[in-house]
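Shown here is a partial selection of chains from the complex, left in place.
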Amino acid sequence: MIKKTFRDKKNILSIYFTAGYPNINDTTTIIKQLEKSGVDLIEVGIPFSDPLADGPTIQKSSSQALKNGINLDIVFSQLKSIKNETNIPLILMGYLNQMIAFGEERFLKECRNSNIDGLIIPDLPVDEYQTNYKCLFEKYNLSNIFLISPQTKPERIKEIDEISDSFIYMVSSNSITGAKGSLNTNQISYFERIKNMKLKNPTLIGFGISNKQNFDNACKYSQGAIIGSAFINKISEEGDLKNNINEFVRHIKIDN
Amino acid sequence: MKYKVNKKGFYGKFGGAYIPELLYPNVEELQNNYKQIIESDEFQTEYKKLLKYYVGRPSPLYYAERLSKQYNTNIYLKREDLNHTGAHKVNNTIGQILIAQKLGKKRIIAETGAGQHGVATAAVCALKGLECTVYMGEVDIARQAPNVARMKMLGAKVIPATSGSKTLKDAVNEAIRAWINNPEDTYYLIGSVVGPHPYPDMVAKLQAVISKEMKLQLKTQTGNENPDTIIACVGGGSNAAGSFYHYLKDENVKLVAVEASGEGVFSNKTAATIQVGTPGILHGSKTILMQDKYGQVIEPYSISAGLDYPGIGPIFAHLFDQKRAEFLNATDKEAIEAAFELAKLEGILPALESSHALAVLKKMKFKQDETVVVILSGRGDKDLQTYMKFI
């Protein structure tokens, strides 16, 4: 399903949010509203106690979600409950320890049963994936999505491209996810460099995309972009959740 | 070799490098270079020079006469408390700062629990003129105030970690986060045998000076380079790893690792990872950790900031698995009692961490002619505020 999205669409907007935030039952509301508002891809974060690859905004939302009582069983049942109501690719993002504690195969099976299409597991290293997890992922027809950064060497990017089968998550700058300013020359030259590598997989740019200008810029160099912290900030605001979501997405996607 | 790390960074089932791709270049650079650097003459010359003249090594192996009488055996204290900055931590920071320099790094970041690693890092950064930022849990900043002041005076920036239990594990999270943000010129100077490969092995190799000295000292002082028993406290496990290092293959040397059991192993206020933990991944390595069924890390508790950690170095998970080391634990109360006992019998104030190692003397049986080495990993000056509550 992710492949289809990339085949059919341009300027893909992927939104990250934390399951169980702001309230434990908002998970499904948010997914449905995001789809309705015109988002192309959704990343559902499973809150983790020690999210060392996340910035302060996502970190805070995770710890609030955990306080709300969210857990993996609940997330899966929430996802299953809207299985038939949605038709948008879903990616689950979590840390390796969560998958191990749940039982790796059980975890992947549940993902499949919940209509998950892909996984982002920031602390699952490439060769660990290849040696121990690739077969299982394939068994359950799940894509693993890898990250690359300006520091990633060309050979390694090629290796990652080789084992990827949906898209590559291109970190825009050396920074934890979080809302920063616009593109700088370093970022642009990095994007150009990757573009020129003509990878077999499409790329989405993430980390630091916060507004329409960022998004449009990102789309010049890739198939689209991922927004996380800025979206979390938006849904943390007062006001109706659905309205907030709609406003946020329309602002990025449609306003001109 | 049974207890040493393999090429991929594993100790049996444990270890590895479970890190975000963003850190891959940094960790890979370190993996590819650390051994070679450490084994180089250039490194060894400078490392040994600094250990001798700056740190004040060798640290004495002190025969504690009155403590020995108390337990009717022969107790030696390995005096890491006499090191510059007051704990074993500096053995490691001296080594890593040389490695960082060799790799051309300009900024150093570190986490700290008790503040000893932070101080030791700040000191070597000053010594080498490098910028230094230390992450420390808010709770630890409050309970180890003297070390915070020392870091500041040494020119380091101390940044509070305000998430989770606001202790060591959260400081590690913040440090890793900061590293991800500044992967290029920044070196992450980890303070224990934790984190992704090669840190656990690198830190153990640098702390191994403890057991290297012990062999020579015991040979001179007792005629036998092997003691019967070595007792060390374990937070991440660097002082224990260093003092076990050269004895791992001598299976007749009993190795005792002491964890902090807070208000009791099963009180839910504990940091005794081996007792209540299960295998999982924390801070970049596969190890044993305190977690719930969803893999959420359980917030640990110990009166001692340096032991208040929900994980354990992967080598200890392996030593436990292989039954090569015995794992004991001491509660807050037992540690405090042991600290006062040492103060009154020997005129030495141990760090709260080290007090946990001392506390198990009461729980063990010794032969009269046995040689027992307790690692006095640090001095108690940083913990006076806590100790004074019990006077």
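Assorted remarks:
We call the chains A and B, going by the order they appear; numbering starts again at 1 in every chain.
The rule we apply is simple: contacts are C-beta pairs under 8 Å (C-beta built on N, C-alpha and C of every residue); 3 or more make two chains touch, one makes a residue touch a chain.
Worth saying up front: this structure is predicted, and the values here are computed from it rather than measured.
Here the complex as a whole is made of A x2, B x2, with one representative copy of each chain displayed.
Just so it is clear, only the chains that are shown with their structure count from here on.
Separation between the centroids of chain A and chain B, computed from CA atoms only, is 37 Å. For chain A in complex with chain B, the residues that touch the partner chain are 48-55, 59-60, 63, 66, 71-73, 95-102, 122-126, 128, 146-149, 151-153, 156, 160, 171, 174-176. By the touch criterion stated above, chain B contacts chain A in their complex at residues 16-22, 24-26, 163-164, 169-170, 172-173, 176-177, 180-184, 278-284, 289, 291-297.
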